[in-house]
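With one protein chain removed, the remaining protein chains of the complex are shown where they sit.
As written, the chains take the letters A and B, and residue 1 is the first residue of each chain.
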Amino acid sequence: MKNLPTLFCGIFFALAFSFSGLILTGHIQLGGLEPSTETLVPSDDDPNVMVMEEGQTRYPLPLSGIAQQGKQVYIELGCIYCHTQQIRRPGFGADIERGWGLRQTVARDYVRQDRVLLGTMRTGPDLAHVGGRYAGDAGRDWNHLHLYNPQTVSPGSTMPPYPFLYETREIINEPSPKALDFPADSEYAPPPGYEIVPTRRAEALVEYLLSLRVDYSLPEAPIPE
Amino acid sequence: MSNDTSETRPANQGKASLEKAAMQDEQVQDIHAQLMREKEEPSEAFTPIPIFLVFVIMVLGFWAGIYLVLYSGEFRSDVFDPKFRAGSGEVAAAPEITLFDRGARIYRNQCAQCHQADGQGVSGVYPPLVGTEWVTGHPEVVARVLINGLSGPIEVKGNTYNGNMPAFGPNGLNLRPNELAGVITYIRQEWGNSASEMTVDMIEEYLDLYSARTTPWQADELREDLGPIPGEGSEPAEEAEDESADEGETDETEAEMA
Partner (left out) sequence: MSNESHRISPSTNPYSSEDGSVRAELSAIDASIRTAALFFVVSAIGWLMIGTVLALMAAFKSHDPDFLGAYEWLTFGRVRSAHLNAMAFGWANNVIFAVGLWIMARLCRSTVDHKGILLIAGISWNIGVTIGVLGILRGEITSVEWLEIPQYATPMLALSYALIGVWGVMAFRFRKGDHVYVSQWYILAALFWFPWLYIVAQAMIIWFPARGVVQAVVNWWFAHNVLGLWLTPMALATVYYVIPKVLGRPIHSYYLSVLGFWSLAIFYNWAGMHHLIGGPVPVWLVSAGIVASVMMVIPVIVVGLNHHMTVVGRHREVWRSPTLRFAVFGAISYTITSLIGSSMALRSVNEVTHFTHFTVGHAHQGVYAFFTMVMFGGVYYMMPRLLKREWPSAGLISLHFWAASIGITIMIVALHVGGWIQGLQMNNSEIPFIETVENTVPWLKARSVSGLLLTVGHVAFAINFFWMLFAAGAVRSRQEPTLLTKERKPV
(Lines give C-alpha, C1' and ligand atoms only; values in the text may rest on other atoms or scores of the structure.)
Protein backbone atom coordinates (compact mmCIF):
# COMPACT_ATOMS: atom_id res chain seq x y z
CA MET A 1 0.00 0.00 0.00
CA LYS A 2 1.54 3.24 -1.08
CA ASN A 3 -1.40 5.53 -1.01
CA LEU A 4 -1.24 7.20 2.36
CA PRO A 5 -4.59 9.05 2.26
CA THR A 6 -6.39 5.78 1.47
CA LEU A 7 -4.62 4.03 4.31
CA PHE A 8 -5.39 6.77 6.75
CA CYS A 9 -9.02 7.14 5.70
CA GLY A 10 -9.44 3.38 6.00
CA ILE A 11 -7.98 3.37 9.48
CA PHE A 12 -10.17 6.29 10.47
CA PHE A 13 -13.40 4.95 9.04
CA ALA A 14 -12.91 1.46 10.40
CA LEU A 15 -13.13 2.72 13.95
CA ALA A 16 -15.59 5.51 13.12
CA PHE A 17 -17.90 2.81 11.75
CA SER A 18 -18.11 0.88 15.02
CA PHE A 19 -18.03 4.07 17.07
CA SER A 20 -21.12 5.38 15.34
CA GLY A 21 -22.74 1.96 14.99
CA LEU A 22 -22.35 0.90 18.60
CA ILE A 23 -21.64 3.92 20.74
CA LEU A 24 -23.53 6.74 19.08
CA THR A 25 -26.51 4.64 17.99
CA GLY A 26 -26.61 3.01 21.40
CA HIS A 27 -26.51 6.40 23.02
CA ILE A 28 -29.31 7.71 20.81
CA GLN A 29 -31.45 4.65 21.55
CA LEU A 30 -30.83 4.40 25.28
CA GLY A 31 -29.35 7.72 26.39
CA GLY A 32 -32.77 9.22 27.04
CA LEU A 33 -34.36 6.26 28.80
CA GLU A 34 -36.40 7.34 31.84
CA PRO A 35 -37.82 5.47 34.84
CA SER A 36 -41.31 4.19 34.17
CA THR A 37 -44.45 3.03 35.90
CA GLU A 38 -44.98 -0.71 36.05
CA THR A 39 -47.55 -0.68 33.26
CA LEU A 40 -48.64 1.74 30.59
CA VAL A 41 -52.18 2.90 29.86
CA PRO A 42 -53.67 4.32 26.67
CA SER A 43 -53.37 8.06 26.46
CA ASP A 44 -56.47 10.21 26.89
CA ASP A 45 -55.74 12.04 23.65
CA ASP A 46 -54.89 9.12 21.43
CA PRO A 47 -55.84 5.60 22.51
CA ASN A 48 -53.12 4.17 20.30
CA VAL A 49 -50.39 5.89 22.29
CA MET A 50 -49.40 4.23 25.53
CA VAL A 51 -48.35 6.52 28.38
CA MET A 52 -47.29 6.11 31.98
CA GLU A 53 -49.97 5.95 34.63
CA GLU A 54 -50.46 9.18 36.56
CA GLY A 55 -49.69 9.03 40.25
CA GLN A 56 -47.98 5.65 40.12
CA THR A 57 -44.43 5.02 41.36
CA ARG A 58 -41.79 5.16 38.68
CA TYR A 59 -39.20 2.39 38.75
CA PRO A 60 -36.33 1.84 39.33
CA LEU A 61 -36.28 3.69 42.64
CA PRO A 62 -33.32 5.89 43.55
CA LEU A 63 -30.90 4.62 46.19
CA SER A 64 -31.14 5.97 49.71
CA GLY A 65 -28.24 8.05 50.98
CA ILE A 66 -26.62 5.32 53.03
CA ALA A 67 -27.09 2.78 50.23
CA GLN A 68 -25.35 5.19 47.87
CA GLN A 69 -22.40 5.27 50.29
CA GLY A 70 -22.52 1.50 50.39
CA LYS A 71 -22.29 1.39 46.62
CA GLN A 72 -19.06 3.36 46.92
CA VAL A 73 -17.73 0.70 49.32
CA TYR A 74 -18.80 -1.98 46.83
CA ILE A 75 -16.78 -0.16 44.17
CA GLU A 76 -13.75 0.36 46.42
CA LEU A 77 -13.56 -3.32 47.34
CA GLY A 78 -13.90 -4.48 43.73
CA CYS A 79 -16.92 -6.70 44.41
CA ILE A 80 -17.76 -6.46 40.69
CA TYR A 81 -14.88 -8.79 39.83
CA CYS A 82 -16.75 -11.78 41.27
CA HIS A 83 -20.40 -10.68 41.27
CA THR A 84 -22.59 -9.64 38.38
CA GLN A 85 -25.69 -7.50 38.64
CA GLN A 86 -27.66 -8.72 35.66
CA ILE A 87 -30.28 -11.43 35.39
CA ARG A 88 -30.45 -13.34 32.14
CA ARG A 89 -33.78 -14.21 30.56
CA PRO A 90 -35.54 -17.49 31.36
CA GLY A 91 -34.25 -20.28 29.14
CA PHE A 92 -30.79 -18.72 28.82
CA GLY A 93 -28.75 -19.91 31.76
CA ALA A 94 -30.46 -20.73 35.04
CA ASP A 95 -30.49 -17.29 36.64
CA ILE A 96 -34.20 -17.27 37.36
CA GLU A 97 -34.40 -20.95 38.30
CA ARG A 98 -31.65 -20.31 40.82
CA GLY A 99 -33.86 -17.68 42.37
CA TRP A 100 -31.45 -14.89 41.55
CA GLY A 101 -34.34 -12.82 40.27
CA LEU A 102 -37.98 -12.78 39.29
CA ARG A 103 -37.45 -11.57 35.74
CA GLN A 104 -34.74 -10.59 33.29
CA THR A 105 -33.15 -7.21 33.93
CA VAL A 106 -33.45 -4.72 31.09
CA ALA A 107 -31.80 -1.43 30.15
CA ARG A 108 -34.30 0.64 32.10
CA ASP A 109 -33.36 -1.05 35.38
CA TYR A 110 -30.02 0.77 35.29
CA VAL A 111 -31.00 4.29 34.26
CA ARG A 112 -30.59 5.79 37.72
CA GLN A 113 -27.09 4.40 38.25
CA ASP A 114 -24.22 6.81 37.82
CA ARG A 115 -21.89 3.85 37.61
CA VAL A 116 -23.28 0.68 36.09
CA LEU A 117 -21.88 -2.43 37.73
CA LEU A 118 -23.08 -5.18 35.39
CA GLY A 119 -19.97 -7.30 35.89
CA THR A 120 -18.83 -10.24 33.78
CA MET A 121 -17.76 -12.80 36.34
CA ARG A 122 -19.75 -15.07 38.61
CA THR A 123 -17.22 -16.50 40.99
CA GLY A 124 -20.06 -15.71 43.38
CA PRO A 125 -23.80 -15.49 42.70
CA ASP A 126 -25.54 -12.63 40.90
CA LEU A 127 -26.51 -9.74 43.16
CA ALA A 128 -29.03 -7.82 41.04
CA HIS A 129 -31.87 -8.98 43.31
CA VAL A 130 -29.88 -9.97 46.40
CA GLY A 131 -32.02 -7.69 48.57
CA GLY A 132 -34.96 -9.86 47.59
CA ARG A 133 -33.22 -12.97 48.90
CA TYR A 134 -31.93 -11.50 52.16
CA ALA A 135 -34.19 -8.90 53.70
CA GLY A 136 -34.92 -7.17 56.95
CA ASP A 137 -33.05 -7.79 60.20
CA ALA A 138 -32.42 -11.40 59.26
CA GLY A 139 -30.82 -10.38 56.00
CA ARG A 140 -28.78 -7.71 57.72
CA ASP A 141 -27.43 -10.16 60.31
CA TRP A 142 -26.61 -12.75 57.67
CA ASN A 143 -24.78 -10.24 55.47
CA HIS A 144 -22.68 -8.95 58.36
CA LEU A 145 -21.64 -12.45 59.41
CA HIS A 146 -20.96 -13.31 55.80
CA LEU A 147 -18.87 -10.19 55.13
CA TYR A 148 -16.90 -10.55 58.35
CA ASN A 149 -15.97 -14.07 57.36
CA PRO A 150 -17.94 -15.95 54.70
CA GLN A 151 -16.97 -19.30 56.24
CA THR A 152 -19.20 -18.48 59.24
CA VAL A 153 -22.43 -18.92 57.35
CA SER A 154 -21.26 -20.29 54.01
CA PRO A 155 -18.62 -22.95 54.61
CA GLY A 156 -16.55 -23.75 51.53
CA SER A 157 -16.99 -20.33 49.99
CA THR A 158 -13.99 -18.77 48.23
CA MET A 159 -15.11 -15.24 48.98
CA PRO A 160 -12.47 -13.21 50.80
CA PRO A 161 -13.20 -12.12 54.38
CA TYR A 162 -13.55 -8.40 55.11
CA PRO A 163 -12.51 -8.18 58.78
CA PHE A 164 -11.22 -4.66 58.20
CA LEU A 165 -14.81 -3.48 57.83
CA TYR A 166 -15.44 -4.55 61.45
CA GLU A 167 -14.09 -3.52 64.78
CA THR A 168 -13.25 -6.02 67.52
CA ARG A 169 -13.55 -4.33 70.88
CA GLU A 170 -13.87 -5.11 74.54
CA ILE A 171 -17.38 -5.07 75.91
CA ILE A 172 -17.34 -2.20 78.42
CA ASN A 173 -20.78 -2.22 80.00
CA GLU A 174 -23.48 -3.75 77.91
CA PRO A 175 -22.91 -5.47 74.60
CA SER A 176 -23.68 -3.27 71.62
CA PRO A 177 -27.01 -4.00 69.92
CA LYS A 178 -25.10 -3.92 66.64
CA ALA A 179 -22.64 -6.61 67.67
CA LEU A 180 -22.50 -9.62 65.37
CA ASP A 181 -24.43 -12.62 66.58
CA PHE A 182 -22.18 -15.61 65.92
CA PRO A 183 -23.45 -19.18 65.79
CA ALA A 184 -22.67 -21.07 68.99
CA ASP A 185 -19.20 -22.66 69.05
CA SER A 186 -18.22 -20.76 65.88
CA GLU A 187 -14.47 -20.64 65.48
CA TYR A 188 -14.74 -17.13 64.14
CA ALA A 189 -16.51 -15.69 67.16
CA PRO A 190 -14.59 -13.12 69.24
CA PRO A 191 -13.08 -14.22 72.59
CA PRO A 192 -15.37 -13.88 75.62
CA GLY A 193 -15.65 -10.31 76.81
CA TYR A 194 -15.16 -8.99 73.30
CA GLU A 195 -17.58 -8.15 70.55
CA ILE A 196 -17.39 -7.45 66.84
CA VAL A 197 -19.28 -4.43 65.59
CA PRO A 198 -19.67 -3.21 62.01
CA THR A 199 -18.06 0.06 61.01
CA ARG A 200 -20.03 2.70 59.18
CA ARG A 201 -18.69 1.34 55.89
CA ALA A 202 -19.92 -2.18 56.63
CA GLU A 203 -23.34 -0.84 57.56
CA ALA A 204 -23.49 1.18 54.36
CA LEU A 205 -22.41 -1.78 52.25
CA VAL A 206 -25.06 -4.03 53.78
CA GLU A 207 -27.75 -1.38 53.29
CA TYR A 208 -26.70 -1.20 49.64
CA LEU A 209 -26.94 -4.97 49.27
CA LEU A 210 -30.37 -4.99 50.93
CA SER A 211 -31.51 -2.25 48.54
CA LEU A 212 -30.66 -4.31 45.44
CA ARG A 213 -34.11 -5.55 44.47
CA VAL A 214 -35.69 -6.05 41.10
CA ASP A 215 -39.18 -6.83 42.41
CA TYR A 216 -41.12 -4.41 40.21
CA SER A 217 -42.40 -4.87 36.69
CA LEU A 218 -41.52 -2.62 33.79
CA PRO A 219 -43.64 -2.29 30.66
CA GLU A 220 -41.01 -4.12 28.60
CA ALA A 221 -40.23 -6.63 31.38
CA PRO A 222 -43.25 -7.66 33.43
CA ILE A 223 -42.76 -10.11 36.27
CA PRO A 224 -44.52 -13.24 35.00
CA GLU A 225 -47.53 -14.36 36.99
CA MET B 1 33.88 -4.86 17.23
CA SER B 2 36.62 -3.48 19.42
CA ASN B 3 35.13 -0.08 19.00
CA ASP B 4 31.52 -1.12 19.15
CA THR B 5 30.42 1.33 21.80
CA SER B 6 31.33 4.21 19.59
CA GLU B 7 28.50 6.69 19.48
CA THR B 8 29.59 8.18 16.19
CA ARG B 9 27.19 7.57 13.43
CA PRO B 10 26.66 8.80 9.91
CA ALA B 11 25.08 12.17 9.62
CA ASN B 12 21.58 11.79 8.34
CA GLN B 13 21.98 13.85 5.25
CA GLY B 14 20.70 11.74 2.45
CA LYS B 15 21.75 8.68 0.71
CA ALA B 16 24.87 10.02 -0.94
CA SER B 17 26.47 11.15 2.26
CA LEU B 18 25.43 7.94 4.01
CA GLU B 19 27.03 5.95 1.33
CA LYS B 20 30.14 7.98 1.69
CA ALA B 21 30.06 7.64 5.43
CA ALA B 22 29.62 3.92 5.19
CA MET B 23 32.79 3.72 3.24
CA GLN B 24 34.79 5.43 5.92
CA ASP B 25 36.57 3.14 8.27
CA GLU B 26 35.33 4.63 11.49
CA GLN B 27 31.71 4.41 10.40
CA VAL B 28 32.01 0.87 9.24
CA GLN B 29 32.89 -0.02 12.79
CA ASP B 30 29.41 0.97 13.78
CA ILE B 31 27.88 -1.54 11.45
CA HIS B 32 28.44 -4.11 14.13
CA ALA B 33 28.26 -7.85 13.99
CA GLN B 34 24.60 -8.01 15.03
CA LEU B 35 23.69 -5.66 12.23
CA MET B 36 25.95 -7.38 9.76
CA ARG B 37 24.25 -10.73 10.09
CA GLU B 38 20.81 -9.24 9.77
CA LYS B 39 18.83 -10.17 6.73
CA GLU B 40 17.38 -7.56 4.47
CA GLU B 41 14.50 -5.43 5.61
CA PRO B 42 11.28 -7.38 5.08
CA SER B 43 9.46 -7.51 1.82
CA GLU B 44 6.45 -9.31 0.43
CA ALA B 45 5.87 -11.80 -2.34
CA PHE B 46 2.73 -11.62 -4.43
CA THR B 47 1.20 -15.06 -4.11
CA PRO B 48 -2.50 -14.87 -5.00
CA ILE B 49 -5.22 -15.50 -2.44
CA PRO B 50 -6.26 -19.16 -2.44
CA ILE B 51 -9.72 -19.79 -3.81
CA PHE B 52 -10.98 -21.62 -0.70
CA LEU B 53 -10.54 -18.40 1.28
CA VAL B 54 -12.80 -16.54 -1.09
CA PHE B 55 -15.33 -19.30 -0.58
CA VAL B 56 -15.01 -19.12 3.22
CA ILE B 57 -15.50 -15.37 3.16
CA MET B 58 -18.61 -15.67 1.02
CA VAL B 59 -20.14 -18.30 3.28
CA LEU B 60 -19.42 -16.26 6.38
CA GLY B 61 -20.83 -13.12 4.81
CA PHE B 62 -24.00 -14.96 3.84
CA TRP B 63 -24.38 -16.37 7.36
CA ALA B 64 -23.79 -12.94 8.89
CA GLY B 65 -26.60 -11.39 6.87
CA ILE B 66 -29.06 -14.13 7.81
CA TYR B 67 -28.07 -13.99 11.47
CA LEU B 68 -28.52 -10.24 11.67
CA VAL B 69 -31.92 -10.40 10.03
CA LEU B 70 -33.16 -13.23 12.26
CA TYR B 71 -31.76 -12.29 15.66
CA SER B 72 -31.70 -8.54 15.91
CA GLY B 73 -35.11 -7.89 17.42
CA GLU B 74 -35.91 -5.46 14.61
CA PHE B 75 -33.21 -3.14 15.99
CA ARG B 76 -35.56 -1.99 18.72
CA SER B 77 -34.21 -0.58 21.95
CA ASP B 78 -36.64 -2.53 24.14
CA VAL B 79 -36.11 -6.04 22.79
CA PHE B 80 -33.76 -8.27 24.73
CA ASP B 81 -34.67 -11.70 23.42
CA PRO B 82 -32.99 -12.71 20.15
CA LYS B 83 -35.98 -14.86 19.22
CA PHE B 84 -38.32 -11.87 19.34
CA ARG B 85 -40.79 -11.65 16.44
CA ALA B 86 -43.18 -8.75 16.16
CA GLY B 87 -46.78 -9.81 16.71
CA SER B 88 -45.87 -13.35 17.67
CA GLY B 89 -48.07 -14.97 20.27
CA GLU B 90 -47.49 -15.39 23.95
CA VAL B 91 -44.53 -17.34 25.14
CA ALA B 92 -45.48 -20.95 25.82
CA ALA B 93 -46.72 -21.47 29.36
CA ALA B 94 -44.21 -22.90 31.80
CA PRO B 95 -44.75 -26.63 32.36
CA GLU B 96 -46.69 -27.56 35.47
CA ILE B 97 -44.57 -28.76 38.35
CA THR B 98 -45.65 -30.27 41.63
CA LEU B 99 -45.80 -28.26 44.84
CA PHE B 100 -42.96 -30.36 46.24
CA ASP B 101 -40.65 -29.70 43.28
CA ARG B 102 -41.43 -26.01 43.26
CA GLY B 103 -40.68 -25.90 46.96
CA ALA B 104 -37.42 -27.80 46.50
CA ARG B 105 -36.19 -25.17 44.08
CA ILE B 106 -37.12 -22.30 46.38
CA TYR B 107 -35.61 -24.05 49.36
CA ARG B 108 -32.29 -24.49 47.57
CA ASN B 109 -32.19 -20.85 46.59
CA GLN B 110 -33.59 -19.06 49.57
CA CYS B 111 -33.53 -21.30 52.62
CA ALA B 112 -30.47 -23.50 52.30
CA GLN B 113 -28.06 -20.67 53.03
CA CYS B 114 -29.20 -20.76 56.65
CA HIS B 115 -31.02 -24.03 57.26
CA GLN B 116 -28.55 -25.92 55.03
CA ALA B 117 -29.36 -28.27 52.18
CA ASP B 118 -29.83 -31.20 54.57
CA GLY B 119 -32.20 -29.20 56.77
CA GLN B 120 -29.94 -29.55 59.82
CA GLY B 121 -29.41 -25.81 60.35
CA VAL B 122 -26.45 -24.20 62.11
CA SER B 123 -26.09 -24.63 65.82
CA GLY B 124 -27.07 -21.58 67.84
CA VAL B 125 -28.65 -19.50 65.10
CA TYR B 126 -30.46 -21.48 62.43
CA PRO B 127 -32.58 -24.32 63.82
CA PRO B 128 -32.92 -27.70 62.11
CA LEU B 129 -36.10 -28.47 60.19
CA VAL B 130 -35.79 -32.24 60.38
CA GLY B 131 -37.93 -34.19 62.81
CA THR B 132 -39.33 -31.28 64.75
CA GLU B 133 -42.94 -30.64 65.59
CA TRP B 134 -42.49 -26.97 64.75
CA VAL B 135 -42.31 -27.99 61.10
CA THR B 136 -44.34 -31.16 60.93
CA GLY B 137 -47.04 -30.22 63.41
CA HIS B 138 -50.01 -27.97 62.83
CA PRO B 139 -49.54 -26.36 59.38
CA GLU B 140 -50.63 -22.98 60.75
CA VAL B 141 -47.49 -22.75 62.90
CA VAL B 142 -45.10 -23.05 60.03
CA ALA B 143 -47.31 -20.84 57.84
CA ARG B 144 -47.17 -18.10 60.47
CA VAL B 145 -43.36 -18.28 60.59
CA LEU B 146 -43.08 -18.13 56.83
CA ILE B 147 -45.53 -15.28 56.36
CA ASN B 148 -44.39 -12.97 59.15
CA GLY B 149 -40.99 -14.22 60.22
CA LEU B 150 -39.77 -15.15 63.67
CA SER B 151 -37.51 -13.40 66.14
CA GLY B 152 -36.14 -14.16 69.55
CA PRO B 153 -35.01 -17.45 71.05
CA ILE B 154 -36.68 -20.70 70.10
CA GLU B 155 -36.05 -24.14 71.50
CA VAL B 156 -35.87 -26.91 68.95
CA LYS B 157 -35.00 -30.49 69.81
CA GLY B 158 -33.50 -29.50 73.12
CA ASN B 159 -31.29 -26.69 71.85
CA THR B 160 -31.94 -22.96 71.91
CA TYR B 161 -31.53 -21.00 68.73
CA ASN B 162 -31.45 -17.24 68.58
CA GLY B 163 -31.65 -15.94 65.03
CA ASN B 164 -33.95 -13.85 62.93
CA MET B 165 -36.14 -15.61 60.44
CA PRO B 166 -37.18 -13.17 57.70
CA ALA B 167 -40.80 -12.80 56.64
CA PHE B 168 -41.61 -14.32 53.28
CA GLY B 169 -45.17 -12.96 53.15
CA PRO B 170 -46.37 -9.75 51.50
CA ASN B 171 -44.58 -7.58 54.09
CA GLY B 172 -41.30 -9.34 53.56
CA LEU B 173 -39.72 -11.17 50.67
CA ASN B 174 -43.14 -11.55 49.11
CA LEU B 175 -43.19 -15.08 47.77
CA ARG B 176 -46.29 -15.92 45.80
CA PRO B 177 -48.92 -18.23 47.38
CA ASN B 178 -47.91 -21.23 45.25
CA GLU B 179 -44.28 -20.70 46.23
CA LEU B 180 -45.07 -20.49 49.93
CA ALA B 181 -47.25 -23.59 49.67
CA GLY B 182 -44.49 -25.37 47.78
CA VAL B 183 -41.72 -24.61 50.21
CA ILE B 184 -43.83 -25.55 53.23
CA THR B 185 -44.84 -28.79 51.54
CA TYR B 186 -41.20 -29.47 50.78
CA ILE B 187 -39.91 -29.01 54.33
CA ARG B 188 -42.80 -31.02 55.76
CA GLN B 189 -42.08 -33.97 53.47
CA GLU B 190 -38.32 -33.97 52.83
CA TRP B 191 -35.53 -35.59 54.92
CA GLY B 192 -37.87 -38.20 56.36
CA ASN B 193 -40.48 -35.69 57.49
CA SER B 194 -43.88 -37.00 56.54
CA ALA B 195 -46.48 -34.40 57.39
CA SER B 196 -49.42 -33.38 55.22
CA GLU B 197 -48.92 -31.10 52.27
CA MET B 198 -49.76 -27.38 52.32
CA THR B 199 -52.12 -26.67 49.47
CA VAL B 200 -52.37 -23.32 47.74
CA ASP B 201 -55.93 -22.92 49.09
CA MET B 202 -54.72 -23.44 52.64
CA ILE B 203 -51.91 -20.90 52.38
CA GLU B 204 -54.29 -18.38 50.83
CA GLU B 205 -56.52 -18.65 53.88
CA TYR B 206 -53.53 -18.08 56.14
CA LEU B 207 -52.39 -15.16 54.02
CA ASP B 208 -55.82 -13.57 54.50
CA LEU B 209 -55.39 -13.95 58.24
CA TYR B 210 -51.80 -12.79 58.67
CA SER B 211 -50.86 -10.52 55.75
CA ALA B 212 -51.77 -7.46 57.76
CA ARG B 213 -49.45 -8.36 60.63
CA THR B 214 -46.14 -6.47 60.36
CA THR B 215 -44.17 -7.82 63.32
CA PRO B 216 -42.42 -11.18 63.41
CA TRP B 217 -43.71 -13.88 65.73
CA GLN B 218 -42.14 -14.84 69.05
CA ALA B 219 -41.70 -18.55 69.66
CA ASP B 220 -44.20 -18.65 72.55
CA GLU B 221 -47.06 -17.03 70.57
CA LEU B 222 -46.77 -19.46 67.68
CA ARG B 223 -48.84 -22.17 69.23
CA GLU B 224 -51.57 -19.91 70.58
CA ASP B 225 -55.03 -19.62 69.02
CA LEU B 226 -54.46 -22.11 66.27
CA GLY B 227 -57.46 -22.57 64.03
CA PRO B 228 -58.69 -25.88 62.74
CA ILE B 229 -56.71 -27.32 59.88
CA PRO B 230 -58.28 -25.77 56.75
CA GLY B 231 -60.31 -28.16 54.69
CA GLU B 232 -60.51 -30.47 57.67
CA GLY B 233 -62.01 -27.99 60.13
CA SER B 234 -65.51 -29.40 59.80
CA GLU B 235 -64.35 -32.84 60.72
CA PRO B 236 -62.94 -32.55 64.19
CA ALA B 237 -63.06 -36.30 64.61
CA GLU B 238 -60.51 -36.81 61.92
CA GLU B 239 -58.32 -34.13 63.42
CA ALA B 240 -58.43 -35.85 66.76
CA GLU B 241 -57.52 -39.07 65.09
CA ASP B 242 -54.52 -37.38 63.48
CA GLU B 243 -53.41 -36.01 66.76
CA SER B 244 -53.68 -39.32 68.50
CA ALA B 245 -51.66 -40.89 65.74
CA ASP B 246 -48.90 -38.36 66.34
CA GLU B 247 -49.32 -38.51 70.04
CA GLY B 248 -45.99 -39.94 71.01
CA GLU B 249 -44.03 -37.43 69.04
CA THR B 250 -46.23 -34.56 70.12
CA ASP B 251 -45.74 -35.33 73.77
CA GLU B 252 -42.05 -35.44 73.31
CA THR B 253 -41.92 -32.15 71.49
CA GLU B 254 -44.19 -30.45 73.92
CA ALA B 255 -41.95 -31.58 76.68
CA GLU B 256 -39.07 -29.98 74.86
CA MET B 257 -40.94 -26.76 74.50
CA ALA B 258 -41.85 -26.52 78.10
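Operating definition for what follows: contacts are C-beta pairs under 8 Å (C-beta built on N, C-alpha and C of every residue); 3 or more make two chains touch, one makes a residue touch a chain.
Not measured: the values here are computed from a predicted model.
Chemist: Of the listed residues A:29, A:68, A:176 or A:217, which contacts the missing chain in the full complex?
Modeler: Answer from the full complex: A:29 touches the omitted chain.
Chemist: Any idea which of A:41, A:61 or A:75 touches the chain not displayed?
Modeler: Among A:41, A:61 or A:75, only A:75 touches the chain that is not shown.
Chemist: Using the touch definition up top, pick the residue from B:57, B:97, B:212 or B:226 that touches the left-out chain.
Modeler: Of the listed residues, the one touching the omitted chain is B:57.
Chemist: Touching the hidden chain in the full complex, which residues of chain B are there? Just list them.
Modeler: Residues 1, 4-5, 7, 9-10, 12, 15, 18-19, 21-23, 27-28, 30-50, 53, 56-57, 60-61, 63-64, 67-68, 71-82, 84, 105, 108-109, 112, 117 of chain B touch the chain that is not shown.
Chemist: By the contact definition given up top, give the residues of chain A that touch the hidden chain.
Modeler: Contact residues on chain A toward the absent chain are 1-2, 4, 7-8, 10-12, 14-15, 17-19, 21-23, 26-27, 29-33, 74-82, 84, 86, 88-89, 92-94, 97-98, 104-118, 120-125, 150, 154, 156-164.
Following the convention adopted for this analysis, only the chains that are shown with their structure count from here on.
Chemist: What part of chain B is in contact with chain A in the complex they form?
Modeler: Chain B residues touching chain A: 77-78, 80-81, 94, 105-106, 108-110, 113-114, 122-126, 149, 151, 162-167, 172-174.
Chemist: Provide the residue numbers of chain A that touch chain B in the complex, in ascending order.
Modeler: 29-30, 33, 89, 97-100, 104, 106-107, 132-139, 141-142, 153-154, 181-186, 215, 220-221, 224
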